[in-house]
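Here's a structure for you.
All protein chains of the complex are present and in place, except for one that has been dropped.
Let's look at chain A:
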Amino acid sequence: MSTHKGVLWKIRMLNIFLTSTRRVRITRLHGARGLGTSPAASCPKVCIVGGGPAGFYTAQHLVKTRPDVQVDIYERLPVPFGLVRFGVAPDHPEVKNVMNTFTQTAQHARCSFHGNVSVGKDVTVQELQEAYHAVVLSYGAEGNRTLGVPGEDLAGVHSAKDFVGWYNGLPTNRDLRPDLRCETAVILGQGNVALDVARILLSPVDILKNTDITQPALDTLAESSVRRVLIVGRRGPLQLACTIKELREMVNLPGTRPEMEASDFECIAKMLKVLPRPRKRLTELLLKVAVETPEETELERRNSAKRAWGFRFFRSPVEILPSDDLTRAAGIRLAVNRLEVSWGEGEDDVECGLVISSIGYKSLPIDPAVPFDPRKHIIPNTMGRVQKCAGLYCSGWVKRGPTGVIATTMNDSFDTARTLLHDMDEGTLDISTVKPGSAGVTTILEKRGVKPVLFSDWEKIDSEESKRGEARGKPREKLLDVGEMLKVAWT
């Protein structure tokens, strides 16, 4: 009896204590004031389609600026973060630090993540518009531009998107099985993605084995015969599309030497003084590598290197040449281009067993209710407002086109968020009605037998991947199969 009373009294004291305690101080959570409060039924509700950098940065800005807005992020895969997880190269782990920022956003009281939901299939954009005051499309670019040349479908030809997806564990590319039993690989395109592919093809396995590259990719690369990678561009050295950090990484890549055509650089040095700083620094480095005689230790290093890489300029692919049995790529025919100065015309056949086309990603239409520009492959918009569609917005690559680094997408997403907030402030976007938000969507999904993966479920996947990685000295060993991801998510 007395014990029971004692317990009841303690509960009462605990209750009094808890209700009278000081409010807990929270350190910087993107400026959220105090504890995040649960959303009231009548607060503005925004839905974001796509859980990559564009989606998360848009969500961050919305949640941070208005203390009443609720943001829900829908993502097709069970796992968040988009290209940060599947695009950024395994040997660039610092770039992936931004996942911590996104995690903070996902864990904010007024933000929630719903993975394993395919918008356009499991739920339509129109249904989302009925459930939310505004819908922001941030689903990126899952297609790629095609070469449009004969032989493109031969074995041994891959888009960079698929190749990168393969070594980064994108489930759709799990069974790519690229054949690396050839000596020369040709990459078409000279942007950062092309340089990433070149670097992964030529990096010593000892460097790659402690990254989050997938184990099957690591095993394949360990057996690779590729010793020479040519990175081909239509234009000249002054139009080189990659940035200096990636060029420097190639120049300093252990066990490799650069192989350039000095004739490509004949008129370049005198242009340096009129170039803006980023282009100037890039061109200086390129010239140094291509034209200058290296000092002794570097010369020795190059002579002992077993692998080579180089840029080839003024070349466009006209045909991928088949092997004798016509099953696979055995070479590529390149036309020689002229810019202003005539370099001569003709063709150039390069023997190679692997062709990677790195000529650009491409967005695809998601839903017939959403306008789509079939020429530019983006959603037609003005400052992030989808044209002729009230309540629809867009951010990221699907808005601007598939170029730029994370910082570019960040600024763009903040722009769209500002536009949306402006519309809320001005009344252009009606937020006075009560909308069901995620509760409404969950009902629809349940009827269709679709179960979302919540952020806490992703954390189980994250934890499992980290655990498996630890056993191998890697930051994580990614799960490669959606079924396996779901199994872990819902244990």
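FYI, contacts are C-beta pairs under 8 Å (C-beta built on N, C-alpha and C of every residue); 3 or more make two chains touch, one makes a residue touch a chain; residues count from 1.
Going forward, contacts and distances are computed from a predicted model.
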The complex's invisible chain, by UniProt name, from "Myotubularin-related protein 9", "Phospholipid/glycerol acyltransferase domain-containing protein", "Ferredoxin-2, mitochondrial" or "Carboxypeptidase A1": "Ferredoxin-2, mitochondrial"
Residue of A:R248, A:K288 or A:R338 in touch with the missing chain, whole complex considered: A:R248
Candidate in contact with the missing chain, chosen from A:E130, A:D162 or A:D415: A:D415
Contacts of chain A with the absent chain, listed as residue ranges: 6-7, 10-11, 13-14, 17, 21, 27-28, 31, 65-68, 92, 94-95, 97-98, 100-101, 243-245, 248, 277-278, 281-282, 383-384, 405-408, 410-411, 414-415, 418-419, 421-422, 424-425
